[in-house]
Every structure is written in structure tokens, then in C-alpha cells.
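What follows is one structure encoded as C-alpha cells, with my remarks underneath.
Missing here is one protein chain; the remaining ones are kept as they sit in the complex.
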């Protein structure tokens, strides 16, 4: 059985929409000449070399001359190059397919001579969006495949450039840890911001509950559900890395991964706590609106309860019965103190009603 | 103990309603001559044969001449033929019964020389409905039994016809994977549509919350519960297939099944997220209606609070007390500035009430 | 230590209320001569004998002459007979106590030479009520102890009478399966009915939400909680039967029990789904009532907002200020177009208010 | 290291409040001479001796002369005696501390030659309160330490006095079972009462929902949470006793403990069901109040909608425009059928409004 070249098949995949039948089986001729974007850092304890946009031969060359080589490849890279990289480092075809396909669930997969890890980075600015980053860790190399806009790697690069940093003196597993740690730590500022938004929302909901608040709470809740979906699988991911004692992960790196695991659990704790708070804010909103309705109702009821009976009294004495036809017809109108009597009647009625309302406790 | 022929017993089953005592034990004479609908594809790496509506001898013949044979049988097929197929391929009688009986839970069952799988396909058009598809995988054959209307298999057939496709070069296990993958991927467009409906609903609920919205949310929630019931068992299904390392599933196929497993977990994640969002939409609806009630109430209260006291003042001066009988009777009516005084009194009252309302914050 | 005869102790138990200290330890003399109700079916592949209301000697006789004997005993049976039956078949005293005591949780218990199973049957007609049925399975015999009114066994009896049925050709384990299957399948029509009630309730709640609806939803929910409590333990029950490979359960019967297990899981799925739908219906009800309140409020507000200012204007011109005392007193009354002016003012006011209301979107 | 006498330390503990640092380490001199309350029952198959308020020597004596001795000690017992009892029976110091300390979670702890069990009894009369009872089971003895007011043991004592009862003929493990069973069965009447209260509450909530109802539901829910906290650990307790096959628990007693376990699971089931029902009652209450508000609103709206426009018409014809100044001023007043016309106009208006309201469905 003569199979088509593996990575070309993968690229075919990447072009298809997410929900097409998964394993496409043959090469379709034309290839996407996407904006190539590869950055390479190769280093040992004493030296470091940085390159961008380089060809495969140079990569192979760097690989031989340095202890660790890190290729950071954008998902939109030229497919020929990616195919070649895959072959150079012996990456498994299915893993490569997953790396360029969007919306993977974070996971670890073990292959013969490399580990394949998918992680999800959260970027704080703009609308919440989890961005996928794939890692291939092998003996002496790390290949990361990421969406265009992920930039949580910059701090790691800076540390790598310092000659005394631990990354420089360790293997590809520690480098991978450093990157994963940067990704996980990137969740904290986003959560902090959400925490502040929650506080602000609570104040607004209690002061002036309106539709914008519900909408904001609902959006926040959706955001938290998204973060939750992104972070949960990392727990299993780190757990697997720590537990399985893969030969590519040095025992010295394990405590650091345990640290990442702890942070992940902390993030999950915070997300779950925020979700509960957000869920309850909707109830708080309903309650707060009801309190407002009650207040409005009370004012209306007080005004109406006092003035409607008074108006009735006034209306009665505004009737036009003919006093001349009979002494029974509205004799009050002819009383010399009729008007004061009517006014007093009104005052007494009003006083009675106000006393009733006050006893009800509606005047605070 | 002389047992009746197995598949005839099964058909007896299929005719009975779902909730009849399960294991019917004897043949009832008349047999349903349903619309026979069998499509056969037999192939090796170099050749492929397609047939429809064929007899059993031809099937046996094709089976011997090609590496893999795939029989796609409609549930409504002629029972004699199905019995014969069961005997030809050595399928277990209970599995055959389950295959033609509707509303099975997705599952894997292992028999001596074949695997029996039940899956649930979701069709996007029309009302949500999970359709059952049964798979019998054996050495060199795959038999699928499906309800009439399932058509997610067409894309697999197309790929199968291409000479270079991987399906053509693999065994019945890979073909089965390709079909299961098509089924699982069929959930995504349905979920995408639901996601859009949720977004639209949220907007409507916040703008003009009415009964139609609650009804729609409730229907959506029911749909999601249905999808959830359909997809959940697939997780266990794929897990069993991956974990149990059955001899009929080649080790090369396992990573592909792991991919299916990942997609299933993703679908479950999405469904659970949507369920939470839909659940909260009901609360959002209640909240949004309350906000509307509050708004309406405020307008009513403002209008009533201002005009009811004014009307009362006007009513007082509309009383007919006889000014001639006594100087105490409504002397204001005779004042030369009585009317302006009354109007001013009204304006002052109105101003006071508006100021009070404004201080309450009811005018925004 | 001389213990009292075992079954007499049990009967003592049964007479006491459910919540009395459990293990009564001695015989109280008088014995209840309840309406004896025993039906016996003894059969082999070629013959079948049916009897009711028979004595113990006949039972022992039948047991020897036929392959399988099935005693179906009502809970209210004469206690002497039950004691005797227990001794004849070697049933454990504690199991016998449980069999006649109401409200047992469904379970399997293994004794030396027999299995003891408690199941819960649901009857569709009348108010929901789970009825307990106890099974004693041994080599060549099945004893069932049931409450008076359970009748889901009739269909099994019918099948048993047919000479070719599988039950006739199998052992007591298959007979027990057939009865358990009948019990489990009896849940489906009840659930179907509940499903229909839920649909009807949803329509009513959205159209005319009133107190009767909440009451009905609440009752439905309680019913579902009851069914759930009845069905859940069956899952564990069948799981135990399948997993434990007891010598009394033939390996050929296991796939049939797996079928029962699948049905039980399906019932649980449906019950949980219905519970979620019912829970949400209360929220839907609240929401629906709020929508109604909002509609009513809008009508009131529109009417009041338009007519209260108009009435005020009319009241003003109904005041009786003395136009003779001063030209400042209500000169409008003397204008030649005073009345048309007043009407126009009212129209303008009404138009303005209607426009305001229309802009608010309250006129649909 | 010279440790202080163990039980004196414990008593020190008991005097301190629950939340003090747990392990007090030294003896504080003064000892509480609490109201001693010890009741002893010592028995064999043929004899039984009962004593109260006895000294240690007598206990040791009884222990030797009878097969089983049961000391029932109140928590408030004289500490010297308790210390002595602990030494006589070789009870572990930490277990003794737990026995007299309130608010322990029910549990089993295994010591070298005795088992220590803590259980929670629920008393039906008065406010719900779980009372702790500690059991020390050893070879031939049972020591129970309980709060003053627990009295569920009386029925066991009665049975013990009957010469033929099983307790008399069994060991301390069966006696302990009988007491635990009495404790567990004591939950049922409490739950039954709660069930009835729930039913009554539901009726009240639907008929006349007021604040007292919410308060009652809330109290009921708190009670259920309390019972749940009390009963849940018993499940683990009995599970441990059954599973661990401790030498002090005779194999013959295990089925009886399994019975207790079943009852515990049943109680948990009922508590959870009641909690769900109570939780939903709050929603039912909200819904019921909303329905009432809607009804009240409808009446108000109907009355206001009909009479406010009518009053407006009457007000218009109550205006005082001077018909003499101009023919345009209220000519209707001079029409010979002006008044009938006005009344007709009002009737027509009212009819229109009633028709509108009727069409809305607000008149039922």
C-alpha cells in the first residue's frame, strides 16, 4: 500500500473546515503558500543562536551544533516547510495534523521518540479567546506550533538570552516547562480583571439594576465557561506528565511541573468560584429589581391611596343637584361652614390614611 | 431443545412495540416484506465493486473475491435477507435483534468473531432526532444496519471510490472508523446552529422578553438534553474500543479512534456549556421582564403621582359650596387672583413632586 | 442457644410497622390467617402443570417431577405455608423477612444455595406506586413473593404456556430474567405518559399560567423523584448479576440480563431528563406569569397615562372661580373658542402621550 | 516521658469548649463531680442482672460472672468513675476523649482489643437535634456513652429482659447491632413528620402564600440539612463494619448490619428527595405569589381601564365654558338629548373596553 507523503495530507486537512470528515486520505495538488513564520533559537550552556525565516538545511545544521534547538512555528507556515520539519524531527503525522488544526482539547500524547502536547493560552486584551499551542518535545529539540497572535513566549525568550538562566543550562523538557508555565500564568491577569468586573457589576446591580447589567453578567458567565473549558484539560495534562515519568522529562523537571499543576488547580478553583458568584448575581439582579418595583409601587400606592378618596369627596360636593327643588339635595352646600367642614373632612380622611400607611411601615 | 431460527425471532421482535417483553421466543408466521434496501461495496487496494438490491449468493461471492466487503442495510430490509446475512457472516442473534430495534443506547459488545457497535447519528435538518446505526465488524467485512434516512455515509463512499484513499488500502476496522467519524462530526453543525440560536435568543430576551422566547429557550434546552443523551454513551464506546485492544481493531487504527474520542469529549463539553447558558437564559428572561415591569411601573407612578394631586386641587375648586350663604364658603373663588393662585398652587405641587421623583432617580 | 423457628419470627416482623426495631427475636403466639394466594407453575420442555391454592406436599411432589417449579406467592399469604415453603426450598430466614417486609430497596443478596433479589415494579394506572417483588432463585425453582396487586407477570405466564417458547426450554434463571424484564419494561409506558403530561403542562404554562399548573408540575416532580428512587438501585442489581457470574445464572442468560441493564440505564436517562425539564418548568412558569403581569401593567399604564392628564385638564375647566370678580379668573371660559381650545389641548396632550408610549414600544 | 493518667486528661478536654486546641496535655486538678448516671445490664442465656449507680468493683464482679455486660453511661458521669471504667475495660484514651466530647462525626475506629463507634441519634419531639452516642465493643462487654436525654434504648432493654430473645443468646456485637438499629430506625418517624409538614406547606403555599410559609420552608430545609449531616456518615460506618470483618463482629451478625446499612441508604434517599422538594417549594412560593400579584393587578387594571375613561367623559361635560359667549362652547350641554347622548357615549366606551379586556382573556 503506497501512502501519500504524510504532511501534505495533513495540510489538506488544515484547509478543510473543522467539521469535515477527519482523516482525509490523499493529496490534493495545490499547496497554500502561507506567510512563512518560523523563529529558531539554538543554544547550549555557553552559546545561543537566533534566526527567523530560515530553510531546512540551516535547521538541521543548528540541531547538530547545539544542545537544544527550539523551533517556534506559526500555524500559517508554508506547508512544505512544515512537512520537512516533521520529517527532520521524526514527528508523527497525526500529531502534526492536530497541531495545525484549530480547537483541539489540551492533551498529552506519547509517541515513540517524542511527546506531543497541546495547550491553550488565554490572551487578556480584546475579547476572550483561547489560542492553541502545540509542543513536540524530543531529545534535544522542541517544536512549538502556534496561532499567529500568541505572544506569551516573549518573557521566556528574554530569560533564554541571559547566559546564567536555568533554561540555558537545561534540556528541552525544562524549556517546554517554562513555556507551559508562561501560558498557565497568563490566565491570572485575565481572571483578576474578571474579578474586578464582578465587583463593579455587583455594585451596579444593587444600585441601578437594568438590562445592560444582566447582559454583562451573562457575557461574563459565558467568558468564564470558555475559560473553564480551556483550563480544565490542563489539569489532566500536567497530571499525566508528572505521573507517567516519561524518559524525555528529566526527574529534576517534575517538581516544576508539579508547580504548574498547582497553579492550574488554583485557576480552576478561582474560575469555579467566579462562576458561582456570577450565577448568583443574576438572582441578585432579580431581587434588586423586585426591591425597586416594590419601592415604586409603594410611592404609587401611598399617593393614590391618599388622594383618590380626597378627590372623591371633592367630586361629591361638585355635583349639581338642585338645592332649590328639595331641602334633601346637598344641604351641605348651603351651610355657612360647609366649605370648612368639607376641608376638615378631607384632612381627617388624609390623616387616617397616612396613619394606616405609617402603621404598615411603608414610610420607612 | 429445538430453538426456532434466530433471525426470524428477531424480526418478530422488531415488529413489536419497544416496550413489549423483550425476548420473544417463537416465530410468528407472517413475515413483513419491507422495502428491501441493501447496498454493497466490495473492494481491495486495486478494485472496487458497488451493487444494490442483491441476493445472498452474490454477497458470498463478493466476500470471497475482495479483501473487504461492506453491506449497508436499511432497518426496514426484507427479514429473510437479513436472517441470511446474519447466518452468512455469523452474527449473534441478540446483536441482530438490537440492530433492528429502535432507541438503543450507543454501546460496544464483543462477540466471538465480531464486534457489535451501536452509534447515534444526529441530522441537522428538520427537528432534532438521533438516528441509530448498528455496526458489525468482522474479519474482512462490515455490516451496517441503519434507519432509512441516515445519509452521513455519502462522503465516506466518495472517498472509498478514489483509488488512492487510505480506506481502500485498509481493513474493515478503518472503514468503520471513517463511518463513526462521519457520524460524530455530524454533531458539530447542529451544535453550531444551536449556538447561533442561543445568541439570537439572548438578544431577543434582553430587548423584548415575551412568552415566545421562554418557549424557544425551553425547546432549545430539551434539544440539548436530547443531544446529550445521544452523545454521552459514545464517550464510553470509543473508550472501550481504544482500551480493550480487540484483535479486530488494528493498532494503526487506534490513534484515529482516539481522535474520535477527543471529538466526542469536545461535543460533550460544548453541549454542557450550552445547557448552562440556556438554563441561565430563563433567569435572564425573568430578570429582563422584571426590568420592563419596573420601567412601566415607573412611568405609571410618575404620571399618577403628579396628576392625581393636581386633579384633587382642581376638584376642590370645582365644588359647589354656596358662597352666598357664608363668607367661609370657598372665598378663593371670589378672589380677583383666585384662578392664577390655583394654577400656581398646582404648578408648585407639580414642581415639588417632580423634584421628589427626580431625587428618587426615576427620571434616569 | 435454642432459636425460635425462623419463619415464624419473620412473620412477627411483617406484622410490625416498618419502623419498629428490626430484628424481633421471639415468636408471638397468634398467627394471621391471611388470604392465602399461591400460584404454582411446574414445567419441563414437554409438559406444564398449573395450580393455585395448594398444600406443601403437592409442591414437593411437583418439584421432583418437573425440571423447573415457579411459586408465585402473595405477601399476604398464610404464614404457616410461607414458613413451610421456606423450609422446603431452604430459603434464608433474613431474606424471607425482607421479602414480606414492605419498602425494601431493590438489591441482590447471595446465599449458599440460592440468590435473593428484590425488585420494584411500577404500575401505570392510578397514582404512582412502586410495588416490591422478591425473587428466590435456586436450582430448579423460583419463588416470587409480591404484593397483592402486581400483575406484570401475566404476559410471562402466557409465553410459558406456549410449548415452543424459550422459557419452557430454559432454567429458573431465564424465567427470573423474563419476569425482571417484564418489570423493567413496565416503567416505559409510565414514563411515556409523564412525557405527554410534561408537554401538555408546558403549553398550559405558557398560555394561562395559574396555580393549578405549579401544583401539577410539583406533583409531577415528586412522581419523578419517586420513580428515580425506585429505578436507580436496579442498575446496581443487574450490574451485580452480570458481573458476579453466580453459578445459578447460566452464561447464556447473561446477555439477556445485559439487555435489562441497558433498559434500566435508558429509564434512568429518561427520568433524569424529565426531572430537568420539570425543574425548569417552574422557572418557565414564573417567567410566564411575569410576562402576563407586564402585559396587564402596560395596559393599565397606557390607559392611566393618557386619561389622567386629560381628566386633569377637564377638572381645571370645571373649577368654579368667579369670572365676574376679576378678568384673571378663568378667562378661557368666556373665550368664544374656549371649548374647542380645551378639546384641542386635550387632543394634543393625548397625542403627545400616545407618541411617547409608542416610542417606548409598549404598543407592540 | 511520664504521661498523666489518661482519662483525667480526657475529662479536662470535655470541660473545655469544642473549639479549644484539641489535645490538652496535662491534668488540671479539680474534678467535676457530675451527676453520676450509669446503668448496668449483665446477662447470659439463662440469667440477667440490672443495676444502676454502682461502683467499679461491682462492675468487675458482674463482668466475670456473666457472658455479656452492658454499661450505659451518661456523658455527664463522674469523671473518676469513667476513668476507672476505661481502665477496667482497657479503652483507648483518645476514644474516651471523643466519647465525652460533643459533636463528633459518626465513625468507626479500630483499637487493639475493642471497636469504637460513634453514632448520632435523632429525637423526634421538640426541635431537631442529633445526639451523639459512643459505643465501645469488646469481648464480652459493651460500653455506651451517651448524652443525658437519649432514650431510644428502652425498647432494646425490654427485649433483653425477655428470656427467649435473640439478644440474650448472642454476644456484645449483636447487642450493639440492636442498639444501632434502634438509633437508625428512630430517623423514620422524624422523616415521616417532615413529609407531612411538606405536604401541608405545599397546600398553604398554593392557597395563601405569605412570609410565614417561606420561613417555614426555610426552617424545614435547615432541618433536613442537619439530618443529612447526621445520617450520611452512618453509611460509611456500617459499610466499614460489614467490609472489614473485624474479629469482634461475628459473621452471623453481618447480615443484620447489612440490614442497618440498607435502612441508612433508604433514609439518605428520603432526605435527599425531601431536600429537592423543599428547595423547589421556594420556587413554587415565588410562582404562587406572582400568580396572586397577577390576579390583583388584573382586577385593578380592569376597574381602572373601564372607569378612568368614563370619568374623563363626565369631567369634560362638567367643564364650565360659557355657552353664552359663543355657540362653539359646549353646545352638547344645550342639546335636548345631550345627557342621554353622554350616557350612551359612556356605555359605548365601557362596552368597547370590556370587549377589549374580554378578548385579552382577563375575565377568565
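Miscellaneous remarks
Every chain is named by a letter (A, B, C and D) in the order it is written, and numbering of its residues begins at 1.
To be clear about the criterion, a residue touches a chain if its C-beta (ideal position, glycine included) is under 8 Å from a C-beta of that chain, and two chains touch if they have at least 3 such contacts.
Since the structure is predicted, the reported quantities are computational estimates derived from the model, not experimental observations.
For the chain excluded from display, the touched partners among the shown chains of the whole complex are A, D.
The chain that is not drawn here is touched, among residues D:84, D:190, D:333 or D:354, by D:333. Annotation for chain A: contacts to the undisplayed chain at residues 45, 155-156, 159, 162, 164-167, 169, 177-178, 181-182, 185, 188-189, 192, 202, 206, 255-256, 258-260, 262-263, 265-266, 269, 273, 276-277, 280-281, 283-284, 286-288, 290-291, 293-294, 297-298, 300-301, 304-305, 308-309, 311-312, 315-316, 318-322, 325-326, 328-330, 360-362.
Seen across the whole complex, the unshown chain contacts chain D at 1-4, 18-23, 25-26, 94, 98, 103-105, 107, 109, 208-211, 214-215, 218, 221-222, 225-226, 229, 279, 282-283, 285-286, 289-290, 292-293, 295-297, 299-300, 303-304, 307-308, 310-311, 314-315, 317-320, 323, 330, 332-340, 342-343, 346.
One rule holds in what follows: only the chains that are shown with their structure count from here on.
As a matter of contact connectivity, taking chain C out of the picture divides the rest into A, B | D. Touch-path distance (fewest steps) from chain A to chain C is 2.
On superposing C-alpha atoms, the copy chain B sits rotated by 145° relative to chain D, to the nearest 5.
Per-chain CA centroids place chain B at a distance of 25 Å from chain C.
Within chain D, the positions touching two or more other chains are listed as 318. Interchain contacts link the chains end to end along an open line, per the touch definition above.
Which chains touch which is summed up as A-B, B-C, C-D.
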